[in-house]
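Of the protein chains in this complex, one is absent; all others appear in place.
To keep things simple, chains are lettered A, B and C as they appear, and every chain counts its residues starting from 1.
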């Protein structure tokens, strides 16, 4: 099942600037077969629902392995059966 | 890896009242080995990160199979390495 | 106080397609003195914190007055004192 999503991951307690972690997260997402659009409040994702969820797990595991102590993710996830959901189709 | 989460699923276009779908979603969550706390803005979940993500996928697939045309989920997900995250530990 | 934000408004029960309402919401945001960036999962906003919150209230009131029965908004709001928050500064 295809899905569109938005992911924002906040490292808590790692400093006021979280740019290093954000760059790492986007780098991990780019290893997958997704269409991605980064913006100021997260990264929009188009791909298979199962792959998106697996990427979220991989991001938490990888960042913890690399030293992040606490991570909070905000995931918006959308699926529909009347047509294939795409990022392009949701743009104004 | 243990996680705490909050899940809210909105069926879009199925009517102003979404209580039937919300009851179904909580029923699906209860089939898993989670600690759950329902509240007015979603359901808080404590469990294995992989199991929580699998449950989200199952909920989308099941509700679509049962007739929901469009679903938007809002998932907050938290993991930490300094201690085991629990719902009880986050209560005031 | 300056803020950056992301707003997504979901009309519940108004149909599977919510494009008309989304266009109306963005039109209302454009009447304000904001920097806006629309994307697939909402609209990113840069402006005064008080103005952003006033716009959210205006959107709920206007859409209800125009016939929307139920509205759920998801607002991410960020402020900081070490520098002026901007959408441009959060881009990768």
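Just so it is clear, a residue touches a chain if its C-beta (ideal position, glycine included) is under 8 Å from a C-beta of that chain, and two chains touch if they have at least 3 such contacts.
Computed from a predicted model, the values in this text were never measured in an experiment.
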Given A:13, A:67 or A:89, the one touching the chain that is not displayed:
A:13
Contact residue for the chain not shown (choose from B:54, B:69 or B:87):
B:87
Looking at the whole complex, which of C:20, C:61 or C:86 touches the chain that is not displayed?
C:61
Residues on chain A facing the left-out chain by the touch rule are 10, 12-18, 69-70, 72, 74
Missing-chain contacts mapped onto chain B:
4-6, 8, 16, 22-23, 26, 37-42, 44, 74, 76, 80, 82, 87, 90-92
Had the left-out chain been drawn, it would touch chain C at residues 1, 3, 49-50, 53-54, 56-57, 60-61, 64, 68-82
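In this section, only the chains that are shown with their structure count from here on.
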Determine the shape of the graph in which chains are vertices and touching pairs are edges (line, ring, star, complete, other).
complete
Is it true that over half of the residue numbers where chain A touches chain C are used by both copies, so same, or is it different?
same
Roughly how many whole angstrom separate the Cα centroids of chain B and chain C?
25
If you average the CA atoms of chain A and of chain B, how many Å lie between those two points?
18
Can you compute the centre-to-centre distance for chain A and chain C, using the mean CA position of each chain? Integer Å is fine.
21
Two or more partner chains touched - positions in chain A
74, 76, 80, 82
